[in-house]
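A single protein chain has been omitted from the complex, and every remaining protein chain is retained in its original position.
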Amino acid sequence: MPKAMGAVKQAVPAEIGGERDVAMAGSRAAGAVASTRKILPIVEGVVLLAALLAPLLLQDYLTVFATRVIILALFALSFDLVWGYAGIMSFGQALFFGSAGYGVALLARDLDITNIFLVLPAGTLIGLAFALLLGGFLLLGRHPSSVIFVSLGTLTGSYAADRLARGWYYLGGQNGIPSIAPMSLGSYEFTEGPAFYYLVLGILVVVYLLCRFLVRSQFGLALAGLRENEQRIAFFGYKVQHLKAIIFTIGGAVAGLAGSLYAFHEGFVWPNMVGVVVSTQVVLYVLFGGSGTLIGAVIGAVIVEGVSFWLSDNYRDIWPIILGLLLLLVILFRPLGLISFVLGERERVGSFGARSKENVKEKRNAP
Amino acid sequence: PAPWANAAEAPIKVGIATDLTGPIAYAGNADANVAKMVIKEINAAGGLLGRPLELYIEDTASNESVAVGNVRKLIQRDKVDMVLGGITSSMRNAIKDPIVARGKTLYIYPQLYEGKECTPYLFCTGPTPAQQCDEFIPWLIKNGGKKFALPSANYVWPHTLNVYARKVIEANGGEVVFEEYYPLDQVDFSATVNRIISNKVDVVFNTVIPPGVGPFFKQLYEAGFLKNGGRLACVYYDENTLNINQAAEIEGLASCLDYFKVLTKENPFDAKIQAAYEKDFPGNFLFAAGSAATGTYRGLKLWEAAVKEAGKIDRDSVAAALDHAKIAEGPGGPAEMVPGKRHCKMKMYTAVAKGGNYEIVARSNGLVDPKEC
Amino acid sequence: MLLEAAGIRKVFGKLTALDGAALSVGENEFHGLIGPNGSGKSTLMKCIAGAEVPTTGKVSFVNTDITAFTPTERARAGMSLKFQITSVLPSLTLYDNILLALQAQSSLVDLVFSRTRGLLHDQVMTMLTQFRLADRAFEAAAALSHGQQQWLEIAMALAGKPKLLLLDEPTGGMSLEERRVTGELLQPIKQHCSLVIVEHDLDFIRDICDRLTVLDQGRVLASGTVAEIQANKAVQEIYLRRA
Amino acid sequence: MANAFVAAFEILSFGAIIVLIVLGLGIIASMMGIFNFAQGEFVLLGAYITYLAYAKGLPIWTGMVAAPFVVGGLGFVLEALIIRRFYAAPIVAMLGTYALGLIIRESVRGLIGGFYLTVPEPIGGSIDIGAMHISAWRFTIIVITLLVMAGCYLLLSRTSFGLRMRATLENPSLARASGISTPLMYGATFAFGSALAGLAGALIVPVFSLYADLGLRFLIQGFVAVMVGGVGSFIGPVAGAGVIGTLSAALPWIMAPVVADVLVFVLAIVFIKFRPQGLIAGKGV
Partner (left out) sequence: MPEFLDIKHLDAGYGRSQVLFDVTLGIPWRGGVAVLGRNGAGKTTLMKTIVGELPAWKGEVAFDGRDISRRATQERVRAGIGYVPQEHSVFARLSVRDNLAVGSLANKKADAVDHVLTIFPKLGQRLDQPAGTLSGGERKMLAIGRAMLGDPKLLLLDEPTEGVWIGVIEEITERLIELAKSIAVIIVEQHLDLALRVADYAYVLDRGRVALQGEAGEVRGNPELMRYLAP
């Protein structure tokens, strides 16, 4: 696990990081054996292939379902970026997802704007703007903010937004905004189905690759430092709070993109979409799949949604209980998520010098 | 299996989407039970158009996102010929588009609600504000007093209902002392209770919903509202909600609905369906009006009548027939659709809680107009 | 003077940990900070590096007043600190720990496009080799013993090419021999860097430092060249007080 | 005057209810560093047990007495089986407790059929002082809350049990090296926090009636209260709960309740931003 809430005990900063954190970290990484197997690309390839073939193999209604799952996977990605990589616990990620959804719904309802080249950037921007505002408030400032503060701050933000949406008539109150017109490109309308599916898949792949590029860059190393011990790296000269705000904002933008796609795909938005329920859901996806690996977030979203779908079909009355049990089992026996079945801890954390490692070997073997 | 007249054709598929899990599962399960009962009954009588009916039930889980996914299953996988369901307005809003617009399917909404739903192919079979207020409020003024308070949960139904109720109150010489909205899960009402007592309100026309309503009524009771002769009124109160408070705390509470269980004493048809329901589903899920069970029954029967009349099952033909469908017998009495309005006329009853049971104290003369669309 | 800290007071509740302490360090000077336990050495180091905010007093570095600077700004101005309690980044590899320190001042664009990665690789490996950690470069830092972590920290502190290096008890838990090696590793940086070092091992301090400052109960007891301090009566006294 | 008195009483009583609910949450959060998402369901279980006693025809107070013990026992078992694995990763722990809460909540929902069920109070009616009516049960809750608070404080600050507990949660391996049986202490702490939740559930069920989301209703409020008060001490969360509880009961007297509702949270978060250590910085007990 990335540095988690060990920082609860931060009342006494026993030098930087607090004694307890270090103690935990020690046990955490113990036994990390340098495994050089490269499983990750294989997993990614398999998932991509499956995703490409899905509409050909699935019945129509399942393609529609799969589209939704992919949108949620995109959403999960946004959370993973923020939590899995930078260690910022955003318990209110739905705020960005939902507000973008509401934003594009209003565009469609009040201004008749549904052009894909307008609404998707607009949604992304809304997510970005909200994340910038909230992130700015929570993350910047004189005191570095604790993980708990950020998690509860974001949670509260999302909770308050939910409340606001329920109370605000213009937004449809409790009932939300129904019957949003489909997204359009010229005269073509994206209604649910294979076209929408491939559109969303394309977007997911692009965003995924961008994220992948980002987290493997030196910037990604800075993020890793951030999540390990942000106070410590401040002493190297990192502008820690800026880094956090940046990644938080990027996360918000991705969530916003996902939210606007979701709004058009489902055809309605409602207060839950900005609220705690959806915020928790995305945390579930990522922890279920395995945080700190982008593909883990995607897998988590697919599996959680898929399993709930199947359960609610087959165990109609008790499916929430079964879902809870499954979650518990995974968390108990695979605290690093399903991805840890195939991926070692070392590969998950990764090494930013890994590429150079071969160089080292070569040099050694050379003469 | 019964020997179907038109066995060659596939069964007619009826979809039910309702809250089988989540906070209002008691209502959703009752609705699903009613649907099972009605479908069984119709099949036992030879089905529709000589074809059997097949029931597809999906959970909306009080979660709009889950609901849309499951409703799509009904439409896209099961290809049902009609969907009935949704209890809360927000649920109706969420699923109507996938059913009616994107799904090109007929949708029947069975719950009492705030009105103003005028979407084509969407038919409402529960009471509307006009049906619940027009005769009820004058009764309240006569049997309670002129000063009304409208404490409400903050969502669309109370807002819209209150607009209507206020009109009726004022038209009948009453006065609204205050109208106030609370978050849906507010559970402390000390400020409200204080306002009610100090303004000497006669009638509390309540649209606060569970979980708040229990503590609210309790606090009112403890503050002496009932002791001082105040009257509680709440138009969604049915047999399910009676248990939220102790009997004394809601003594004299008045409600106005299309059906109360006490009607079984006087109305043989009501006794028949109530008995049939209880025989098949002896559990906790009551056949009650406030949880859309009666609307579900009415909706399915009206639809049956419409299909019979249309003689086919395609959406437009059925909708055309459903537009003016009638049933001679239903929960609480006959019902008929108002042509062109997609809402339903029905009889309305006013009942008062006495010692944990209802007593009918007033009833409409004939069918009441929904006055919608 | 490279560093001038003057009139530093630091009060924790009822306790005055520093009471008008001062420290000045010139270019390319190795400066030792010594004194009994609890005399305020670590606190003074933290006030200089920005981990603590002095109650009153002024710190200037390269002729700028940095009293109000954040740790980040101080690091960017060329200061680097090794804490008394080691705090490496446990689940990252040694390589990444060092790289993280090295790239701290790269611009955001450079970081995102990994422009300095190739450039820094050799530096990382050199540092690791110097500190005899190269063969464990790709292990997690958590797997190091206490003494090894001390070395890693020194390496990280050095990595940023600071103008001023602050080391708080860098040789804790090292054997005599290991101390000697550490001293040797520190010698070459004198060409480009000043050093403030807190140590209890007087022999070690004597070997590498040019000047010493002695703290006692939050005050400067004496400050001067190693020879001056050794001759100082007051200093001898506190060293005799309990022994 | 009479009005103001009633107002003060009502506000105080809601404050007391929140304090009661947050006590257990606060102890688990402060002492174990785990934000227990199942805490609401422990409250629910306490309420359910009380209801069961009532439904079985027993005197209600038997249910109320049994609730903390049964829920505490359950907490002990759950800690040993599940929570124990999570101490190194508190976020995963949150999710674990979330799943646990989900299971408990949905099971109880099944058991009570999703209804809202009334449970009468053992001490009913109102205390009448002139024209004022004060709910006897709410008054009882205030008194019990005060007693429980004092009891907890003494337990944590005055007994060696408290010291062992704090030592264990601060640095488990060192605590073991000081001869403290940490598994036992973890279990005991969690059980204690759960028992308090059970008690809270038992006491509030007559006020709010029994329904599956009873506990969930207070969860976020509870978390915010803990933050406002300050994690890391016993007093902090209690103070925070008092503030949040009274605020959310008091604000609706002077403004639209819907605004008041959101305002409480906004105020709380702004407060925490500028005073991150909370009302009471984590010192002592």
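Residue numbering begins at 1 within each chain, and the chains themselves are lettered A, B, C and D in the order written.
Following the convention adopted for this analysis, contacts are C-beta pairs under 8 Å (C-beta built on N, C-alpha and C of every residue); 3 or more make two chains touch, one makes a residue touch a chain.
Fair warning: this is a prediction, and the values are worked out from it, not measured in the lab.
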item	value
Sole contact to the chain not displayed, among C:84, C:105 or C:232	C:84
Residue of D:32, D:148 or D:175 touching the missing chain in the full complex	D:175
Hidden partner chain, touching residue among D:55, D:144 or D:163	D:163
Subunit D, residues in touch with the chain not shown (by the definition above)	160, 163-164, 166-167, 170-171, 173-182, 232, 282-284
On subunit C, residues whose C-beta touches the chain left out of the figure	12-13, 15, 35-38, 41-43, 84-86, 132, 143-148, 151, 169, 172-178, 181, 200, 202, 238-239, 241-243
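Here is the rule we go by: only the chains that are shown with their structure count from here on.
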item	value
Most distant chain from subunit B, judged by the mean position of its C-alpha atoms	C
Geometric centre distance via CA averages, subunit C-subunit A, whole Å	39
Rounded Å distance between subunit B and subunit C, as computed from the means of their C-alpha atoms	75
Length of the line joining the C-alpha centres of subunit B and subunit D, rounded to whole Å	37
Subunit D residues counted as touching two or more neighbouring chains	106, 258, 261
Contacts with 2+ other chains: residues of subunit A	19, 28, 163, 167, 317, 320
In contact (per the touch rule at the top): chain pairs	A-B, A-C, A-D, B-D
Residue numbers on subunit D that touch subunit A, as the complex places them	29, 33, 35, 82, 85-86, 88-92, 95-96, 98-100, 102-103, 106-107, 110, 170-171, 173, 220, 223-224, 227, 231-232, 258, 261-262, 265-266, 268-269, 272-273, 276-277, 281-283
Footprint of subunit B on subunit D - complex, ascending	3, 6-7, 10-11, 14, 106, 109, 113-118, 120, 125-126, 133, 135, 207-209, 211-214, 217, 248-249, 252-253, 256-258, 261
Contact footprint of subunit C on subunit A as seen in their complex	2, 14-17, 19, 22, 25-26, 28-30, 32, 34, 214, 217-219, 221-222, 224-225, 228-229, 232-240, 246, 346, 349, 351-354, 356-357, 359-360
